[in-house]
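Following: one structure in structure tokens, then a few remarks.
Just one protein chain is left out here, and the rest sit where they should.
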Amino acid sequence: MSAGRQLRVTVWNENVHERREESVKRIYPDGMHTPIADGIRRELGGNVSVRIATLDEPEHGLTDAVLAQTDVLTWWGHAAHERVSDAVVDRVHSRVLDGMGLVALHSAHMSKIFVRLMGTSCTLRWRSDPGGEREVIWTVNPSHPIAAGVPQPIVIAHDEMYGEFFDIPAPDELVFINSFAGGEVFRGGCCFHRGLGRVFYFSPGDQEFPVYHQAEVQRVIANAVAWCGGAAARANDVPSQRTGNAQRDWYL
Amino acid sequence: MSAGRQLRVTVWNENVHERREESVKRIYPDGMHTPIADGIRRELGGNVSVRIATLDEPEHGLTDAVLAQTDVLTWWGHAAHERVSDAVVDRVHSRVLDGMGLVALHSAHMSKIFVRLMGTSCTLRWRSDPGGEREVIWTVNPSHPIAAGVPQPIVIAHDEMYGEFFDIPAPDELVFINSFAGGEVFRGGCCFHRGLGRVFYFSPGDQEFPVYHQAEVQRVIANAVAWCGGAAARANDVPSQRTGNAQRDWYL
Amino acid sequence: MSAGRQLRVTVWNENVHERREESVKRIYPDGMHTPIADGIRRELGGNVSVRIATLDEPEHGLTDAVLAQTDVLTWWGHAAHERVSDAVVDRVHSRVLDGMGLVALHSAHMSKIFVRLMGTSCTLRWRSDPGGEREVIWTVNPSHPIAAGVPQPIVIAHDEMYGEFFDIPAPDELVFINSFAGGEVFRGGCCFHRGLGRVFYFSPGDQEFPVYHQAEVQRVIANAVAWCGGAAARANDVPSQRTGNAQRDWYL
Partner (left out) sequence: MSAGRQLRVTVWNENVHERREESVKRIYPDGMHTPIADGIRRELGGNVSVRIATLDEPEHGLTDAVLAQTDVLTWWGHAAHERVSDAVVDRVHSRVLDGMGLVALHSAHMSKIFVRLMGTSCTLRWRSDPGGEREVIWTVNPSHPIAAGVPQPIVIAHDEMYGEFFDIPAPDELVFINSFAGGEVFRGGCCFHRGLGRVFYFSPGDQEFPVYHQAEVQRVIANAVAWCGGAAARANDVPSQRTGNAQRDWYL
């Protein structure tokens, strides 16, 4: 992101669990999007402007106008993947290919937009024990910008287990690998380049645990927003992306 | 492919240009699928059984029964991408994720199945001059099985130009890079792993030129069939792909 | 490996711990190379011929003649990395670039030959508790030939902990990720392509534990030998590797 220009972030949340389940409401009384947005603002400060969008808004809050003014979109969904309209998914997909960043969180691994960008089933192994279990997140790419300022390891006291095999294309850059008390491992921080856009998947964050209140998790998300936003800044003027019918005299 | 077991190949062709355009009919009087199938048979001999399927057959010749008996599918389409039914695309996609190989040829870069597996637009730069232009194919991964026995370079006297930027995810393995008389370059031989399946995209082959009659091109396609078929053999017994709800006692 | 031709394997072992430490001698009375070679023979049967070479032999048993007849070399070293002569390392390095496979085991991550092929420090985090700790090995690339027939997961009851950050280039293919009772993770099964050769690093195998007697570990090593040997077969006739001064008339 060039100096002097704010990165425009839209934090999207389906916001279903928080309203219908008491256990989740207690953790996220203002919706999961609130601590996610707060963390981005705290870490990136004046370099960023953050807006919220949720499933129940018209067009899920993701109109053409909103997306045109979004450099990076974060996405949390789980209970209502199927309620996201295909037209909105098409629109978001198109924007990612044009350079908008996408940060997909936790159960967004099964969201329509993430599955569409991956081309695979995106299934994984999971275990939802009451109380969750300890998750430990290791940096395997320490000079990657998304790992900046992140402790080695990050320990999350209680989270849902997500384990391999995770059916995704091999990530272009693998940043984090997580382990669980049960012995499982998971590629929990994965970068993908799709079209002109950057995509980051970050696995912690089950709704039953206060994961998005943890400062280290917020730091990773903010780093990911900044990294994904790097492509957005670039894509405003990318002559080299031009495709289509070419004259033989391109070099004249 | 384990010894003693034939690799079952289905050569799919939309077979539209060959029937409606005289210029194409002259080059491929029996359809493009014929020299493609012949080349596979010649190179892989008794290790392979080849069947043909085309757009106009019921379910495009790609019924559940046919796909269940297909280890590797080759695909040529151009004029009629939109006429391929979504149900068949779903079926092929599912089979690739389960381990069936897919060899996508030339204009299949815009086929529904390839675009779905990639997650990007798959657009490229092209030039369709009458007479075409010289295409030169360089191996950049000489120990890759798909380059086995292939001269350095392969020269195709006349082909349509396909040039960068080609909007695909970075290939998992890049085997060939092509140049054209006009000066363009193209990542013309690309391997992708999707689910348990292997996908190879090979760019030569415009319908206006006898590219699929050229022995070296046939050799590459046969190599690609054999390589993609390696995963198919494996996927018949892959306990490690199991995903879903995991008990804590997995290791007992 | 083409049918009818045996894969020639040399199992190299520094064979130092086994002779000077009682605890190791009890586990590997005939040297660690013996169960490693036995496992390869059992899994690959008549398709393979195996010879042994150790540090104390002249030229460490890796003469020009031996290497010229070796398709795949496996390497275990730890206590005596510095005693391996640079001339032999040069020779092995040159053979790998010409297409010989290399399977580097456990503490071979710090061997001269592995470090030279990687170009990085190859350091890692470790913990040598008496009794070791449980290691669990997960397949993250289930259609990879090296994972064929391997349970998900492999559990090793007692091993030394190897953890991230492991300072290697990003593997070309990541096959296994390991976790440890202490919560650490490790990229424990990594493929690299260097020149015409294939390299596989497999991390289990501390000398204090009977890891190489475990059938599943032997299976992985045999799979790795077969996979690395695929390139060796190819490299016998690779015109495309030719480099050097090129005439303008290469295509005539």
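For clarity, chains are labelled A, B and C in written order, and residue numbers in each chain start from 1.
One rule holds in what follows: a residue touches a chain if its C-beta (ideal position, glycine included) is under 8 Å from a C-beta of that chain, and two chains touch if they have at least 3 such contacts.
Given the structure is predicted, the values throughout are model-derived calculations rather than measurements.
Shown chains touched by the hidden chain across the complete assembly: A, B, C.
Among B:121, B:179 or B:218, the one in contact with the hidden chain is B:179.
The missing chain, though absent from the display, is touched by one residue of C:21, C:38, C:59 or C:172; that residue is C:172.
Touching the missing chain, out of B:142, B:197 or B:210, is residue B:142. The chain omitted from view is touched by exactly one of A:196, A:211 or A:225, namely A:196. Looking at chain B, the residues touching the absent chain are 134, 136, 138-142, 152-153, 163-166, 170, 173-174, 177-181, 183-185, 187.
In the full complex, chain C contacts the hidden chain through residues 97, 116-121, 123-129, 161, 163, 165-167, 169-170, 172, 182-184, 192-195, 240-248, 250-251. The chain not displayed touches chain A at residues 3, 99, 136, 138-139, 141-143, 145, 147-153, 155, 172-173, 193, 195-198, 230-231, 234-235, 237-242, 250-251.
In this text, only the chains that are shown with their structure count from here on.
In terms of inter-chain touching, the protein chains here all touch one another pairwise.
Annotation: 33 Å between the Cα-based centres of chain B and chain C. Rounded to a whole number, the gap between the C-alpha centres of chain A and chain C is 37 angstrom. Within chain B, residues 172, 193, 195, 240-242, 250-251 each touch two or more of the remaining chains.
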